[in-house]
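Step one of this worksheet: look at the structure below.
Note that this complex is displayed minus one protein chain, with the remaining chains in position.
Each chain carries a letter (A and B) given by its place in the written order, and its residues are counted from 1.
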Amino acid sequence: MTPAVPDVSFVLNVSLLVMLLAVAVAIAVTRSLLAAILLLSVYSFLGAAWLMVMDAADVAFTEAVVGAGVSTLVLLGALLLTRGETIKTDWKQQIGPLALVLAVGGLLIYAAAGLPGYGDPASPANSYVGRAYLQATYNDIGAPNVVTAVLASYRGFDTLGETTVIFAACIGVALMLDPGSSGAPAQASRIRPGQHIVLKVISKLLIPLIILFAFYVQFHGDLGAGGGFQAGVTLAVAVILHALVFGLDETTRAFPPHLMRAISSGGVMVYSAVGVVCILNGGGFLDYDFLFTPQLEAAIPPGLLGDPDSKHHWGQHFGILLIELGVLLTVSSTMVSIFFGFAGRAPRAASVGQGG
Amino acid sequence: MSEPVQMIGGALILLGAIWSIMGAVGVLRFPDVYTRIHAASLTDTGAATLMLFGMGLMGEAGMVTLKLFFVWAFIMLTTPTSANALANAAFGSGHSPRIGNFQIVRGKNGGGSAPDRGARA
Partner (left out) sequence: MSWFIANFNYIVVVILMMTGLFIIFSSANLIRRMIGLALFQSSTGLFYISLSKVSGGTAAIVVPPDSAEARALAAQLDPAYVAAFGVKGVVYANPLPHVLILTAIVVGVATLAVGLAIAVRVREAYGTVEAPEIDDLGRSVTEGPENGR
């Protein structure tokens, strides 16, 4: 059963995929690491456009901010710290990987031919649990954005695990790239006053707007595309922009690294605290229906959300709000902390082999 | 919106697409990093302006037009800045602009520092 619309989205899908393919081949072929990193940023941005064609608004948002933004920054930072000569790989070494990749690729394409067609509404993936979430969200949770509802409420425990993984990455990078260790001072700011005036003026104009937008995305996560992950990365990008334009010393005065690590753990604690409060009130872990005690619920004026079942939804609404706050804290401080780790480390001589 | 306005909007979007292609051809064919930066920023500002204006004409009046206007304002702020930053970085790393048939030597590193080594800067 096909819908009665001309499938413009398929043409867009094909053209964007072909562009992605071209960029991926360029990444594989290019010799220069800097070019590969920037092409990866282009790849992420094209991927975000493709994701919009696939009606995945939240994912497109996240891919654009994370892939084209933070990922490029982190790779560039690592490139600056590991600068060295690249040894040439001869083509004989590449035959083995190429054969393996062709074999695996052939098997995967053969297997993928059995998957449902493009846009099939009756495929198993789109039929059972997916549709159940679409049908049940408005009654259970009252949040229009189904992706946020599933992420924050139906599968909130998974999201707690992922937030903890992000926190662990923050600690991992902080342990390995702590700027205060081994005595080598962080790079002094090499931006002299009077330089980069255009960048400074535009950054001063844009940074408050970016922060405002991050908070808008955070609080409207359950009404439109958005949520804690996108807002956290956007907030981190505002801080990173400040550090890039005005120097790391200025930024670490406002956002010291130890505070970033503390906030990162604070976010996970807020998230878990919401779950524990739900247990204390008689429900399961992260069961937001039990977030409010009955006395508190009785004090809420009826019909405040315009929904006949609004009291039932208050717990869900606040539960989602609080855990998104936890996610925002952890994600933003982790990204900032990672950037500080890479940017604040001076390139050092080797301790084995060359330097002795 | 009415039919002629939609057609104008569509024509503007098409014009923006052609502009983008011209910008891409410019990035590939221009000889020097500075002229290529010019071509790339032309794509961002000119083509984006045409396409956004065309989209604004094709959509309905109201929130959509306002949002497109803000997108246009943001692009107008950030694209010239990034072009400026790119040109600054290119100059700081030693690329000197090719003017006419000869290369201006910058004398800082004794002239002809590594990035000045040829046409494909």
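Here, a residue touches a chain if its C-beta (ideal position, glycine included) is under 8 Å from a C-beta of that chain, and two chains touch if they have at least 3 such contacts.
Quick caveat: nothing in here was measured; it's all calculated off a predicted structure.
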| item | value |
| --- | --- |
| Displayed chains contacted by the hidden chain, counting the whole assembly | A |
| Sole residue of A:L21, A:A262 or A:L296 that reaches the chain not shown, by the stated touch rule | A:L21 |
| Interface with the undisplayed chain - residues on chain A | 1-5, 7, 13-14, 17-18, 20-21, 24-25, 27-28, 33, 36-37, 40, 43-44, 47, 50-51, 54-59, 62-63, 66-67, 70-71, 74-75, 77-79, 81-82, 84, 86-87, 89, 93-94, 96-98, 100-102, 104-105, 108-109, 112-113, 115-123, 125-126, 129-131, 133-135, 137-138, 144-147, 150-151, 155, 158-159, 162, 165-166, 169-170, 172-173, 176-177, 223-225, 227, 229, 233, 331, 334-335, 338, 341-342, 345, 348-355 |
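Going forward, only the chains that are shown with their structure count from here on.
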| item | value |
| --- | --- |
| Cα-centroid distance, chain A relative to chain B, in whole angstrom | 28 |
| List of chain B residues in touch with chain A within their complex | 77-78, 80-81, 84-85, 88 |
| Touch list for chain A against partner chain B, complex | 196, 198-199, 202, 205-206 |
